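Note that one protein chain is taken out, while the other chains of the complex remain in position.
Moving on, here comes chain A:
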Amino acid sequence: MTFTNQGHSFEAYFTIDLKFRILYYFDYRYDILIIGMLEGLKLTLGVILVKSLKLSIAHFSDRTDAVREEIRSFIRQEKENGTFEPKCDSWLSGYSPEFSRKLASRGWIGMTWPKRYGGQERSAIDRYVITEELLAAGSPVAAHWIADRQTGPLLLRYGTEQQKEYFLPKIAKGESYFAIGLSEPNAGSDLAAVSLKATKVDNGWILNGSKIWTSGAHFAHYMITLCRTSPLNPENRHEGMSQLITDLSAPGITIRPILLMTGEHHFNEVLFEDVFVPVNMLVGQEGNGWKQGMAELAYERSGPERFLSTFPLLEELVNTIRLKGDVYLMSQVSSIASNLWTLRNMSMGIAQMLEENKTPDLAAALVKDLGTQLETQVAELARLLVSSENMTVSDQFEKLKLEALLHSPGFTLRGGTTEILRMIVSKGVIGK
């Protein structure tokens, strides 16, 4: 029999277990378990999305190999020209609008988007290759990173035609950058406690409140701001939130730096005092902000930036050991290298599944958990294998090690702390 759920149609070959009066069917294509309960002659059908931990294998075509060659030769050229020095955590701290515009001019921002919005209609795997090569080289991609990774897919999925036509081409040109406004002083891991208040007025909303730990708000042009368009309902705390595109140059917005322990300016506090946001800046449905935000998370958590933040250090470490010709020391790298190989395969498998419109959100949470642990381990391994006696930060190895170590507390916090991710995974595994 065929039936339809949320727009998907399923060919279902049912198995009936008379003993338990349960009828079930597992659809391998969509990882969907369909369960029916027989109560007398009444049949109740339910569809359960199985939180699958099984991933697809992504395959590269010869065309993808050509893409890899293209980006590698671009990076080589840029390094030779002295455009950038490899840096750890470059996707959050390597800010260079010039570099972003160069990438854009080659069609490497918004690659998978429709051409009518400035995209290139390339595959998710092509995009994967471009981003992983840029990260592995430690290139300065922070300016456009969030807009390309998250804002674009969000607007394509939920944005109005007007929003897509206005914002997407500017993002794809490397000219428009976005921040994400989630955390607040009293809403960290417990994000449902968000209280930034949006009061409905003619033609829009008036915002009052604050966001905190906002990465790049000092250089971004806009922020996707999660706010309360209806007061908190204690019965359902996820209700009443909306996502608004906020112009960060609007009157009433104050952006204050919060310096990292290294003294770098990365985080901000964003204060809203009677900030007007026009009605056409609402993304998706009013009150649906929580659900829309959660749908982005599989993209946010599974990408190569979740295990490659310290790769430039690992490459430098391998290079240092190779020049010493010390196979014993190199064998100490094997475990991390194997782990990296595994994570990359998981992450590519998720990219493949996202393109097939599956939402492997549990697997994405796992990539982030395992990947960010690995990023931290790289710094530890580097200090154990190469002595820093007589080295200072003017040595490339020491500079990268310092960046990796001093940024490492953030790896397992940003994008959902390890502890929160594990609670999500565990509940998914248990199925409750």
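As a working rule, a residue touches a chain if its C-beta (ideal position, glycine included) is under 8 Å from a C-beta of that chain, and two chains touch if they have at least 3 such contacts; residues count from 1.
Throughout what follows, contacts and distances are computed from a predicted model.
One chain of the assembly is not displayed; among "Sugar ABC transporter substrate-binding protein", "Lipopolysaccharide kinase (Kdo/WaaP) family protein", "Transport permease protein" or "Acyl-CoA dehydrogenase", its UniProt protein name is "Acyl-CoA dehydrogenase".
Within the whole complex, the absent chain has one touching residue among A:V201, A:I258 or A:A337, and that is A:A337. Screening A:K54, A:K200 or A:R383 for touch with the missing chain picks out A:K54. The chain that is not drawn here is touched, among residues A:L259, A:V393 or A:V429, by A:V429.
Seen from chain A, the chain kept out of the figure touches residues 28, 53-55, 57, 60, 65, 68, 132, 136, 311, 314-315, 318-319, 322, 325, 327-328, 330-335, 337-346, 349, 362-363, 366, 369-370, 419, 421-427, 429-430, 432.
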